[in-house]
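Encoded as structure tokens, here's the structure I'll be asking about.
Taken from a larger complex, these chains appear in their original positions, while the remainder are omitted.
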Amino acid sequence: MQPLSIAGKEFHSRLFLGTGKFGSLTQMRDAVLASGSELVTVALKRMDLETDTDGMVVSLQHPGINLLPNTSGARNAKEAVFAAQLAREALETNWLKLEIHPDPKYLLPDARETLKATEELAKLGFVVLPYIHADPVLCKQLEDAGTAAVMPLGSPIGSNKGLKTADFLEIIIEQSKVPVVIDAGIGTPSHAAAAMEMGADAVLVNTAIAVAGDPVAMARAFSLSVEAGRIAYEAKLATPIKHAVASSPLTAFLHD
Amino acid sequence: MQPLSIAGKEFHSRLFLGTGKFGSLTQMRDAVLASGSELVTVALKRMDLETDTDGMVVSLQHPGINLLPNTSGARNAKEAVFAAQLAREALETNWLKLEIHPDPKYLLPDARETLKATEELAKLGFVVLPYIHADPVLCKQLEDAGTAAVMPLGSPIGSNKGLKTADFLEIIIEQSKVPVVIDAGIGTPSHAAAAMEMGADAVLVNTAIAVAGDPVAMARAFSLSVEAGRIAYEAKLATPIKHAVASSPLTAFLHD
């Protein structure tokens, strides 16, 4: 399996994790370790940043794990840029998962504000990974704006519905010059494998692991399926055909 | 991962392989070994059975691999029973993948003849694994007839279309007292993972591995994805929901 490179940094795992909704910090940490993930996103909370006693961050201190602060809760570019700067200072990383969602019900991303914030943050030296709709035109504009990767959604966030946007993800993957990370909607290991089979560079999973019956085992299942999907992509899948012949040659062994 | 038991025999891999369409016997053998499969189906060819020099069989002689002769080419119960007896004598196994398909174009299974042959073969002491349509009523009748497992198709054989019959497979899995092995149509590791996530006991894959760009790597990918799907099933997946909330708590960190 080829390593993945984002902004010059190499990753051997193509599974990124989110840290929300877990039952406890210990469970979250165990799931992250079981997943083999090297990039883990954390939501900012001002209070914790101020008091410098964020249990979340402490529990993720581990040589193989890189933190990816996100701007969840930001409703426009201005709020997101402000949050990004707080995060950089507090967590000492210029990596950023950019999330701007003005709608509190579905948490869908705002194309215009995300593009504006990406332009600003790239100029400020951030490594920006924006969460976006599966919009191929927007992806190209984000590239021009200096994004480090694009993170199109597979289906509405938290819905576990999988790759409903597959037709658009295919176009994005075909056209993109930066890594494509599928974010939101991946509800099962088979969804994650399917994303990798399509040629996505990585996937980000959170809800499906955090709310599973056994989150640590589920993290391991996702790890295996992402690896399976990537190997399959590199090994080249056969093309589906309309109606095919059997794999067993129809030897007329009884009829000759 | 729990082991699978069929007719009293335990399997640690839940991936069964077919042996058709490979580029060479060496490639086939390497793919089987890479897959970790413990049950491999081979089509009968009368000539090879008579001369006892079947390269296929020789190349699969390995302590961890069990042969599962199939009756591919049989057009009715009578032909299938005859072929089964030849296979038992030649390969010294009473395990049998029962395939009866009168239609040479789509190779779809014949419900009535398969049921009749299963009844006869079970009485003759065979361990029968019949390839069938995803027909829940037929599955119960096969149970009554003494089948060791049922092998419903996911989609037309060789089509690589995945689990088109999912709504019926769910009913079969819910009702079955014997193991359910999904056969035919599985074209990608993500399809295999999805079958396992649904609660299938195993999957049989052939075309998707044999005609991949790199069959040995693809066999490894399927092995990982079957394990991923099974672990996910045992770890209990979250239920998909219509429109969900985000995994990051919407901390109003900027708005308080």
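In this document, chain identifiers A and B correspond to the written order of the chains, with residue numbering beginning at 1 in each.
Here, contacts are C-beta pairs under 8 Å (C-beta built on N, C-alpha and C of every residue); 3 or more make two chains touch, one makes a residue touch a chain.
Nothing here was measured: the structure is a model prediction, and the numbers come from that model.
Complete-complex copy count for the single protein sequence, taken from this structure file and not limited to the 2 chains in place, is 4.
Here, only the chains that are shown with their structure count from here on.
Note on chain placement: the centre of chain A and the centre of chain B lie 32 Å apart, centres being C-alpha means. Within the complex formed with chain B, the residues of chain A that make contact are 18, 20-21, 41, 43-47, 70, 72-74, 79, 82-83, 99, 101, 104-107, 156-161, 187-191, 193-194, 197, 206-208, 210-215, 217-218, 220-225, 227-229, 231-232, 234-256.
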